[in-house]
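Every protein chain of the complex appears in place save one, which is left out.
And then chain A:
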Amino acid sequence: MECDDGVGEHFLWEEVIDPHPITASSQTSLSRALAKLTAQPVKDCIVVMRSNRVVGIVTQQNLLTAISQRHNWTKLRLAKVISQPATTILQADLSTPAAVLEIFEQQPISKLPVLDEQNNLVGVISHQRLLQATSHPEPVVSIQRQHQRAQLFAEITLKIRQSLQLKDILQTTVEEVQNLLNADRVLIYQVLPDGTGKATSEAVKDAYPAVLGMAFPEEVFPKDYQQLYAKGRILEIKDVHAPDAGIAECLLEFIEQWDIQSKLIVPIVYPLTPEQSQTEPSDGHELWGLLIAHQCESPRQWTDFELELMQQLAAQISIALSQGQMLEYLEERVKLRTAELTETNRALQQEIQERKQIEMALRQSEEQMRLITNNLPVLIAYVDAQQRYGFNNQAYNYWLGQDPVTLHGKSIQSVTIPEYYEKIQPHIEAALQGEQVTYESEIIFKDERSHSVSVSYIPHVELGSRGKAKINGFFALTTDISDRKAIERMKDEFIAVVSHELRTPLTSLHGSLKLIATGRLGHLSDEGQQMLAVADESTDRLVRLVNNVLDLQRIESGDVTMDHGVCNAADLVEQAAEAMQTMAKQHRIEIQTQLQSLSIWADPDYIVQTLTNLIGNAIKFSAPNKKITLSLQPLKTAPTDQSPEQSSPAALFCVQDHGQGIPTDKLGSIFERFHQVDSSDSRKKGGTGLGLTICRKIIEQHGGTIWAESQLGKGSKFYFTIPLSAN
């Protein structure tokens, strides 16, 4: 395509249109875009597309600015950094260069995409190239040279890009620049964080001193100069000794050390790291260093091409720095992520190990539980809320011939004979209401014999989300108590036999001694009489001991059934007092009563037994001519071991003596068996050590309480309470 609008005889649109521009989606990441751009060094922009339509242009400068200024640039997409609006031109509308230049002047753009009739992108016009083509129409030879230079630049950039190592990149750069420009020395001066500097890469002709590795103090390159370069300053000095070179005298001396006649300096802008962008008050550009070319042999006029080449290579170094930084950042992220993954993996491995251990422990525990439950001589079952068996141990098989596997899931009713289920149904229902149940029963084992069993139902209670208890079922434990029952029967029989077998010879012994003691069967000597008295007293005591032991055994074993009824407490006291009158007279003790009529709910025989026991003690431990007082009064609230709500009105019985009294520290234990205050004294008084224990058992079985109060030397008061009858 050719035109002639007076600016040039042979203007070709192809020379200013890049027919293969770099394109990318608006959602392409900046890192990806940067990679695309650096892969084609001669390109300096990306046409951003969305749904195959041009939406804008992103220049190389836009990318560098975004990378250096936006700390989150790794997450950014091209859509966020488009700097130029999507101004386009149809290929058919390309009339004259002047018309297109007018578009560039009217719009804030530097690139103009060209579209065909179907709006497909066919190329991009560069404002700069259009200006060059129109204002300085060059002959074809010049264009060809420019093209060769562009090719050369592309080759150098390609060489630079062949390494990801910054050191190699920098070295390649200085070598290629030196070679291309035929400069005497090309070096890269890196500005260090403390303001000093160092020549990090250098290509120098042999004839001149090398500066590689040399450190320069801050004075050589002060901070204010650094800021100027950071803003893009380029220094081009044809002759350092020329008066207009503007080099201070002191610096001139420094420069002469290196034989410098002419120099060209372009800045290498250092993009800030994401972290630096957040913390440092900068416009995002920091001077990383300088690309410097020296001519040592003679002064030199640097051309625009050389200047442009240096600038573009400095930009390439900046990109390399960005990429290095990005690489470093990504490597750091990969390192961190790898560390995280390693840690996560380690934690997972540990968790897996722990779970394995827990599972193994659970399996062992289950195995142990199974072993234990299957070998315990107890029927163990779990019954759910629908009365179905959830678990049965092997004892069901051993005892009842019922296979646990077969029982699983079956209801109790379906595997139990109806008569027996009727008996246990109330207990099952109570357990499913959350009540712990224990009862005794008889069941037929597979040996067809009836066995006594004790059955306990323990509810399985689960707390719901709102703290409400839910009964999921119950555990049933059935113990064979046939042996215990047999032993109990044997014990009862033994006691009955002992009762008879002990008492019978005692009766003969006791009777014979009493008859001899009368003297009517012949007289004994005084010593004989004394021995007879000893035998008589010992026999009496043995009789009482046997009686008390048997009484206590009966009460404790529950063999005794209290026959409760309504009775007048005052009558019972009178009855006991009368029964003890003979003994009282023998000891010259007077029994007084202070009574009132009170109806109590009690077994009269046992209350009289308690009273006679207490009165007997009072008589034994009172000196002659003392009084014993029996009193009776109502109590609105009886002292009880149970909660106050359960206490009820009671009759308070009191047996008071004026005897020797009981030490305070003994008061708590006198109701324990064989806990006498003074055993020698007790023996003297003929006590058995069981009387008060029997009294306490009787009163407890009546729902009452018994206790004592005493003062040494003044006497004792024995109290007990019996609930008043409802009537």
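The working rule: a contact is a pair of C-beta atoms (placed from the backbone, for glycine too) under 8 Å apart; a residue touches a chain by one contact, two chains touch by 3 or more; residues count from 1.
Assume contacts and distances are computed from a predicted model.
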Per UniProt record, name of the chain withheld from view ["Succinate dehydrogenase iron-sulfur subunit", "Phosphonate ABC transporter permease", "Response regulator" or "Ferredoxin reductase"]: "Response regulator"
Which residue, A:55, A:131, A:378 or A:506, contacts the hidden chain when the whole complex is considered? A:506
Out of A:116, A:556 or A:605, which residue would touch the omitted chain in the full complex? A:605
For the full complex, which residue in A:167, A:335, A:446 or A:514 touches the chain that was left out? A:514
Omitted-chain contact residue, chosen from A:234, A:400, A:550 or A:667: A:550
Using the document's definition of touch, tell me which of A:563, A:578 or A:672 contacts the absent chain. A:563
Tell me where the left-out chain touches chain A, residue by residue. 496, 499-500, 502-512, 514-515, 518, 520-521, 539, 543, 547, 550-551, 554, 559-561, 563, 603, 605-606
